[in-house]
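Take a look at the structure set out below.
A single protein chain has been omitted; all remaining protein chains appear in their positions.
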């Protein structure tokens, strides 16, 4: 089995989708000859031709808007927004168009569209490149939001996203692109959207995370288990919308303690919804307030100091300890 | 004291701001000669001239983007987006520009901009006109989000918004525009942003709402007090961002029961953040899960059936009763 | 390049119905069908306005005065071509097979089900956004090497939106088989065209995106037909997009919620009433002995009866089922939404 980085896993999934279904088209800024600014689409244009993999003019609303048209027509566009922060320019096309055409048309037209976009801090990019945008899209109805945490998941979730008959926003954390390798089967496999993954079992406290924060949560869990002797369960949400409420309930119902971790600002973030779900589904099991470990309520921090702000294992461990206090 | 509708109260606040400060300019689509599609700016162009009150080309990003420039230059623009759902087109200018210029420039440039926009269901408008958009902007950092529930509040909050040195999104619920009148002082007064208002005191359960849902909450509270004999406190958040966490804590800490009501979809809505705040600040006082009464997780419903979906007093009362169950 | 130049307003019929240029090669039955559609549009619009006033209809955007553009642009299309347009172009949609009943349902605030083979995306409310969808559909057509074209239609106001301009740019770059038709009806609610852009003509936008632009008299159905037909042929032949500006006029209010007296000079209206597209075509048809007074009356009566039947059917429909909405968010309903639907079903006493 090959050992792939997340970039390689995504590249493989894209190339398999191109090979498998002539309706799949890949486009965006610099995805063609240049192979994407992160090399995710490297060589795909050469292999599948300029009709299948092509560069667009520099206009995010244009990319999503034309993709909506292609999808409604019957194709399976996989559009790239070069950095998720620039999806704000396409916000209307995503919110009022991609996510609504099925609803508006009474199901006559659908938008089987995947929008891929890198995001995430810790890699010292210029402004707007690192912003975590998932919460905006979580509140939008009619679109799914997927954030893989590993190369294996990235491939399986991306195949599922391309299969999905509805629009999917597929957010790829830049720090995970090349930070580690994993055994990834070459053959196509699908990880269903909407299902969280218990990446570490435990009994005393649940840490809920996604994307790059899964690794941070796992590191904190190991530290706690070693240092404090408590058993930490870690849940990787994998899909932010729809949220796997049952998985959250099952775990927190069992542990009675929870920490939720994300890079995005706190106010109105995914953490709030996770807490609301816990409140609704297992409040009586809850022994301590759910802790939120997030970036502060401000724009994403500038490169030189971003590491100070992004949740790290120490900060997550401290939050876990607070939930474990008697 | 005049008895004004919310339209009249806002109109009065705008005309006082124009008279008071030559830096205040009002612009948007159809706000000039036409006086706004809801007559909010009726007569202002005739009174203050075309340089102070003017129509723009039909482009929401253009409206907000030029307003950012004017504000950075030193003016006090009050821009109108004809319906809040169309603010999605300007999302990037709001999110990456208006809300960030202070941060980006290290405080050298500021954006004292007010963006006014009608929104809200129950008035049978075409698609996208009724959408509640507040949660998207709550998660954005660097902008305040205000939603008045009464004519009196609308005027005081709007004066505060124009005074504010930072961008403010001022959302006006269409159903409240003319639904009732209230005594409103003619002279300028300011209701500070960021402070919730306890609009009804009670001891057994807290209902948290804003905009048109405040009236719904009050009706439900009256019904409960009469039918069930329980004492219901109602909080009007007035400002969604920043959220008045202290007011939520004070009330729920006292009552131990809470219901949060909004028209927006549930997932990732303001209700989730309110629950997260309760979780963080007064979980140990909480006797029952906080109830959310919201529209379902789908695009805003179509006119003929919208009333079936929008939270109503009966549904809020039912939720209150659930929190009161032993 | 098009054979028709941009520097003048192209016309075939003068306002009195006299020919000023070669008429298109349209058989009499197609001419009469076009005329009937124009009459249908006018009566449909009037009836919707009346229903709205009686509280039996939602907000409606009258199309009075713009019938020649709507009919002229739909007429040259082949069955598998597409139209992607906004709320004002419902007449063109009806010609594609979207039932007037369906249009009325949507305006009444219900879910309207278009026949898929009409190849019309649901009429758009968010101004300008649909122009990118039109380009996307056209890119799909080109990718599949189909011989079809797309008409992307919007108003003069919508041309100020970023999306309109991005659509032109994408279409130019990808040589997409799309024709952009701007229904310049002089106004965007209260904003006159002269203040919407400083450009001389909206069609002047074309050169900046590498395509030809044409201005046509939008109240002259033969001229609109000829210009759009040529642009469609060009697109079908793989020669890329065209921008057509049809200069017409909104004779009525912006919508049933609007009062144009607040902002629009009466004289301007009077001028345009004199250029009404329906009498113009009628005069031509009569002049060509394709129609006489009796036939015209009969045609009007037929349209009236058809619309009455539509209204009767509409009003006999069962009320919109709110639960249906839950089915159209995703193909597979997520669990949270399903339980929200179940709660509503209980609430409505419909377990």
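The first chain written gets the first letter, and so on, giving A, B and C; residue counts start at 1 in each chain.
Throughout what follows, a contact is a pair of C-beta atoms (placed from the backbone, for glycine too) under 8 Å apart; a residue touches a chain by one contact, two chains touch by 3 or more.
Note that the structure is a prediction, hence the values are computed from the model and not measured.
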- request: Could you list, sorted by label, every displayed chain in contact with the chain left out?
  value: A, B, C
- request: Could you tell which one of B:6, B:59 or B:114 touches the chain left off the display?
  value: B:59
- prompt: From the list A:10, A:24, A:59 or A:154, which touches the chain that is not on show?
  reply: A:59
- request: Taking the full complex into account, find the residue in C:30, C:53 or C:200 that is in contact with the omitted chain.
  value: C:200
Statement: Contact with the hidden chain, among A:13, A:89, A:276 or A:290, goes to A:89
Task: Quick one: say which of B:8, B:166 or B:297 touches the chain that got left out.
output: B:166
Statement: Contacts from chain A to the absent chain lie at residues 29-30, 32-35, 37, 55, 57-62, 85-86, 89, 124-129, 266-267, 296-299, 301-306, 308-309, 315
Interface with the undisplayed chain - residues on chain C: 160-163, 165-166, 169, 172-173, 175, 195-200, 204-211, 240
Touching residues on chain B - with respect to the absent chain: 25, 51, 56-57, 59, 61-62, 64-75, 92-93, 96-97, 101-110, 141-142, 144, 165-166, 194, 242-243, 245-246
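Following the convention adopted for this analysis, only the chains that are shown with their structure count from here on.
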Message: If you average the CA coordinates per chain, which chain's centre is most distant from that of chain A?
response: C
Message: Taking the mean of the CA coordinates per chain, how far is chain B from chain C in Å?
response: 36
- line: Distance between the CA centroids of chain A and chain B (whole Å) is 30
Query: Using CA atom averages as chain centres, what separation in Å is found between chain A and chain C?
result: 40
- line: Note: chain B residues in touch with at least two other chains are 85-86, 89, 127-128, 267, 297-299
Message: Please output the residue numbers of chain C that touch at least 2 other chains, ranges allowed.
response: 111, 126, 162-163, 325, 329, 334, 336-337
